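Shown here: the complex without one of its protein chains, the others still in place.
Chain nomenclature is as follows: A, B and C, assigned in order of appearance, with residue numbering initiated at 1 for each chain independently.
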Amino acid sequence: MSETKAHKVKDIFVEGPIPPNLIATSIAKHATRTDIGAHEIFLGQVRADVRDGRLTADNRLPTTVAAIEYTTYRDMALERMTSIREEAFTRWPSMTCLHVHHSLGTIKAGELCFMVFASAPHRQGAREAVAWVVDRIKTELPIFGKEIYIDDTHQWKHNDLRDSGSSPA
Amino acid sequence: MSETKAHKVKDIFVEGPIPPNLIATSIAKHATRTDIGAHEIFLGQVRADVRDGRLTADNRLPTTVAAIEYTTYRDMALERMTSIREEAFTRWPSMTCLHVHHSLGTIKAGELCFMVFASAPHRQGAREAVAWVVDRIKTELPIFGKEIYIDDTHQWKHNDLRDSGSSPA
Amino acid sequence: MRVLLFGVIAEKAGSESIEVNATSMASLRETLRSRIDGFDALSYAIAVNRRIVKDDMTFAGSEEIAVLPPFAGG
Partner (left out) sequence: MRVLLFGVIAEKAGSESIEVNATSMASLRETLRSRIDGFDALSYAIAVNRRIVKDDMTFAGSEEIAVLPPFAGG
């Protein structure tokens, strides 16, 4: 955990889905930090939501999300993320670590695209920090998502705060 | 996920620390559940807290938690856990899965002793359910913890709700 | 009847169970007090058939009775 509380610009982006092993490795690294009592982890997974698809004479045929293709304005995203990290450590000073990963490229339904992982001596700080950081990332990071459907059509995803998973509500 | 929403009595207990790989395996199993958009995971880790230790003529010498030895009244714990699970699925009907592990035996500082893992289409349900289930387990499950200190003394741990990590506050 | 003991209570009693003759919650508490050194200073709850019971009650003799110190899970 040499990077603990370092407020330098860190790359949060991962090409492709987030492998569950990366999360296990992240967790295992914290065993040396015996001041930690609680880890809180949020994971976003791409949902196979059903959407209105192709227009026919009568109606729109339903279709299903097969994948989301994520792109970003990287420099701005990493600058915003650095500010969010700094503010999170100010708001929750007991937090010992905060790790964020977000996927770029094509992430299939069922795959993980997002991880926010906070550690703290007690659970309340970690829990609140994760919820807050997830919300801030969804609203402030310039990340774009193209929903690709099983019929090869696509549509651009956009977050609104009622939305809560990894596809629009 | 054949056990999804099954309300039968499930064993939550694991001998020894919870290996990070178990969490990765748990996560990976959910890739087939493409209705899931959000996973929320709480992990409890044993903290090397400093405590008042041996009494000398002048004062108590400080000592440090080396490990917690967990025991349980298993039949009652599993019955209570089954009720908590049922109530959680009633309160958060959109929740698709709820997985709980708790260690028994000696868990060293830095090792994981507790996991609560909820999945749902959207993040709010999963987040609220995890927080609620963690609180209920800490207050209602007959699990007992002996804090073993580095000087080989010990003291019995007890939860109060201000406490929030995996050792008393 | 056999009464299950846990945690610090099992430690003080030097055993994970104890045989007692008790026909009610009140007589059980009395017996525990007389049989386990320092029992009065301990916090505990009594579970009857795996549910905590706070009121007095009489026992049929077939109940599963356990004496539980404060919980420390998580």
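Here is the rule we use: a residue touches a chain if its C-beta (ideal position, glycine included) is under 8 Å from a C-beta of that chain, and two chains touch if they have at least 3 such contacts.
Predicted model, so just to flag it, every value in this text is computed and none were measured.
Although it is left out of the displayed model, the omitted chain contacts the following shown chains in the full complex: A.
Contact with the chain that does not appear here is found for just one residue of A:Asp11, A:Asp52 or A:Asp75, A:Asp75. Annotation: of A:Val14, A:Ala88 or A:Ile137, A:Ile137 touches the absent chain (contact as defined above).
Although one chain is not shown, part of chain A still touches it, namely residues 44, 68, 70-73, 75-77, 79-80, 102, 113-114, 134, 137-146, 156-159, 166, 168.
What we mean here is this: only the chains that are shown with their structure count from here on.
When chain centres are defined as mean Cα coordinates, A lies farthest from chain C. Once the centre of each chain is set as its mean CA position, chain A and chain B turn out to be 24 Å apart. Work out the mean CA point of chain A and of chain C, and you get 49 Å between them. In chain A, no residue touches at least two other chains.
Not a single residue position of chain C touches two or more of the other chains.
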